[in-house]
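Below you'll find the structure, written out as structure tokens, and then a few comments.
Only a single protein chain was left out; the remaining protein chains are all shown in position.
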Amino acid sequence: MAKERVVTTTINGKEVEFQCQSRQTLLESLRDQLGLTGTKEGCSNGNCGACTVIMNGRPVVSCLVLAMEASYAELRTIEGIGSEAGLDELQQCFLEGAALQCGVCTPGFIVQADALLKENPDPTEEEIRFYLAGNLCRCTGYDKIVRAVQAAAQARKVSK
Amino acid sequence: MSTVEKPAYKVIGTRPIRHDGEDKVTGAAKYGGDVQLEGMLYAAILRSPHAHAKITRIDTTQAEALPGVRAVMTSANMPDPGDRMVDLGEGTINLRHLSERVLARAKVLFKGHPVAAVAADSIHIAEEALELINVQYEALPAVLDVREAMRQDALILNDDVRTEEVGTQDGVADKPTNVAKRFLFEKGDPKKGFAEAELVVEREFETATVHQGYIEPHNATAQWHENGQLTVWTSTQGAFTVRQQIGELLGIPLDKIKVIPMEIGGGFGGKIAVYLQPLATELSRMSGRPVQLVMDRAAIFEATGPTPGSYMRVKLGATRDGRLLAGDAYVAFEAGAYPGSPVGAGCMCVFACYDIPHARIEGFDVCVNKPRTSAYRAPGSTQVAFAVETIVDEIARQLEMDPADFRLQNAAREGTRRVDGPVFDRIGMIETVEAIKASDHYQSPLDGPNQGRGIATGFWFNAGLRSAVTATVNPDGTVSLVEGSTDIGGTRTSLAMQLAEALNITAEQVAPSVADTDGVGLTDVTGGSRVTFATGIAVVDAAAKIRQQMVDRAAKIWECDADSVSYEDGQLVGPDQQRLSFKEMAQRMAEMGGPIIANGICTEAKQAGAYATHCVDVEVDPETGKVQILRYTAAQDVGTAIHPSYVEGQMQGGVVQGIGWALNEEYYYDDQGQMRNPTFLDYRMPTSYDVPMIDTIIVEVPDPNHPYGVRGVGEVPICPPPAAVANAIHDAIGVRMHRLPMSPPRLMAEILRCRGNKD
Partner (left out) sequence: MRDFDYEMATTLEEALVLMSMHEPDIRPMAGGTDLIDHVRNGHLSPERLIDVKRIRELNVLELDDEGLHLGAAVPCYKIHGHAEIVSRYSALADSCHIIGGIQIQSRASVGGNICNSGPAADATPSVIALDGVCVIAAPQFDREVASADFCTGPGQNVLEPDELLVEIRFPPQPPHSGSHYRRFIPRNEMDIAVVGVGASVQLDESGQTFLAARIALGAVGPTPLLASEAAELLVGQPVNDETLSLAAEAARRVASPITDMRGTAEYRTHLVGVLTQRVLRHAVARARGEAIEYQPGH
């Protein structure tokens, strides 16, 4: 028991190797072994969305993914949104729209909203709210977050 | 909307992007749980499975022997701090009770009460070690209901608790009790007032325990250095109070402790008292390694500081033409395991919206076998607002008066004396009601089936307390602003904006940072809606000193009297129209006397208080009892909005917390005192899909105590929502709710009961 295995995976476009135990979640490995602390832990049972990452093109709560399941998967975390060239539209709209206060839920929301806009580039307010229902925010009351996502949807259309 | 002619501010009222924003949207910002140190151990806490029990034996030998375990501690490793009160900045607590709450001694008083702690090479080993700790308990019956706990024959939780009388002449009683404090405030002659009243309404209310629900768990990382210094990294609302609490609880001199406040993922009053920091500190000392402790979500619910559940009885008497004559309030708050609920504050707020000539307020701070409560955004005010604003609505309806007009007629204003004594300075109660009355929301028709509209008003004092800042001018014309107010909602930017306004430079020219306890003067907690106000005063103080230093330097350059130099629009203006810009002066600092640095402090200032009036439309499903929020408008007197987006954000956040409190949030206890719903699945906070956009109306009645008229905005927005929603439900289907939350099963039961009564 408690033996470790090496997992090979791709994170934010880069191939990465790390060692983990079976009982470690992807969230744990991202934060503790890979130093990618942008993904946050809020509840550890999939109810708050703060740990959201993209796995093989789909948003998942990484607290309910075993690290070993990431083997040969394609992962994208908040660190992979935007680039040296600049912030992503979502990030920019969150800043301009003051869509964050304490900011701890923000990485999860941005990753989730990114997944939404890729699936549905022109969502209604109701569609945005439904898609984000798995991400809890206690500070903002969601108003400015939803508006930021709407603004980002517009910005992405313009930049196309 | 502003009520006075507003100065033409250059920076105040604009919406710059916050200075820490980029870090937060890229995941670069470091919160307490992100700290990683070489050789760091991970710790876990063993918690009591019983709500009330004596600890008869703890055996940690097996746990200590588990490979990978580096330290195990119990209360035997904590000194007895003595029986003293300590002021946390938003509430006080007896030091011995605080110590026992951090780690139980002879008794456990709530389910989840920490009993032992382990530090190990990995969190998994630490958790395995917990299972090897053998604790023997002698279980006792749990006291869970506030009225039951107040009875003469109730089982006593703490042998050392005596009833302290506040507001009366009676002093401290001598009998062991669960009632730690009794408040009594009186004004005028309530008997006479009620006798003269033509309409009297008295109702009983109950509210359930509710949690702040911050998304980031509590955390602490502690490291002892070779030179005997201790560093603690933690997410907290007050680095200085954490330092003080650690020092007091463990007997460590304050000058040996440095507390570094990391970014904080929400607090709302719940991250002021310590839970983990002393344990991490002691485990680190025992093991010789840095130790990190992070709380899991169940422990956060069960074992931190939610806001009190309550039992209240409120009576109001009015004349037929809608004048309030008399009020009586009986308010009993559950303090939890140890004394110190915010019932005093609740008593001060209960009638604070109105000018009532005769009133009596009695409040009780009561111990029960639940986690010891903590501040939660305007602590105590939401509970009492639920009671009073419901009755006000009932009276207004009976008198067939518009509820807004009723409030205007009876509104507290400058010069009104609050029942507990203080006289109001300039306040904006009336202006917020007028704002709602004039709003598009209030003026729009609402006539769908089972739809209804309700309004309510709330009040919070807002704190002053102490803050210190240091501002340093840099040669490139920027200013580094070091302050000690941990930033939960964007205050580092609103403080930078105030500095920028005072110096007539841009907000982007200011680089704000939150310092640790070694890096800045004593600053009280980020709480009480005080940062933009009090730390703002300190900032403006520092700015004035910088301006003066610049004037003096310019006078030297121009070889004239300092009196001939003025500071205008960010420029130094001397004789013969000589000018130097702020940046030019900064560039010449080194040659002209060295660095320009100023400290600013705030120690004495007090706030005048904040009001909010909200309006909500709901739709009730009369077959299921479910309530949908259709539309919400919040009007609030903010004094002067420094950064309107962040002011709006505070209003919207408080509203949604209030909606959760109104409709679905509660601690569900079984009769053994076990909380059955310590997860976000069953502790139901609103999601984005549960609420609409929250419209805000910023009302500006400047507070005369602040140079820019700022009032604290963070807390009062949570006060009106439960009452507003209750009033809207009544408007929709004619059912009055007197218990929180107004969850579907409860509302449905009331709907059926009312239908039954009609038949």
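The chains carry the letters A and B, assigned in the order they are written, with residues numbered from 1 in each.
The working rule: contacts are C-beta pairs under 8 Å (C-beta built on N, C-alpha and C of every residue); 3 or more make two chains touch, one makes a residue touch a chain.
This one's a predicted model, so the numbers in the text were calculated from it and none came from an experiment.
Contact with the undisplayed chain is limited, among A:V60, A:I81, A:A98 or A:A152, to A:V60.
Touching the omitted chain from chain B are residues 124, 127-128, 623-624, 626, 628, 663-664, 668, 676-677, 681-682, 684, 686-687, 689-690, 743-745, 748-749, 752. One chain of the complex is left out; on chain A, the residues touching it are 1-2, 21-23, 25, 44-47, 49, 52, 55, 58-61, 64-66, 68-69, 71, 112, 115, 126, 130-131, 133-134.
Here is the rule we go by: only the chains that are shown with their structure count from here on.
Taking the mean of the C-alpha atoms as each chain's centre, chain A and chain B sit 29 Å apart. Residues 2, 21, 23-24, 31-32, 35-45, 47-48, 50, 77-79, 81-82, 87, 90-91, 94-98, 100-107, 110, 125, 128-130, 132-147 of chain A are the ones touching chain B in the complex. By the touch rule above, chain B contacts chain A in their complex via residues 15, 17-18, 20-22, 24-31, 33-34, 36, 124, 212-217, 263-268, 294, 296-297, 488-490, 643, 645-646, 648-650, 652-657, 679-681, 685-691, 693-694.
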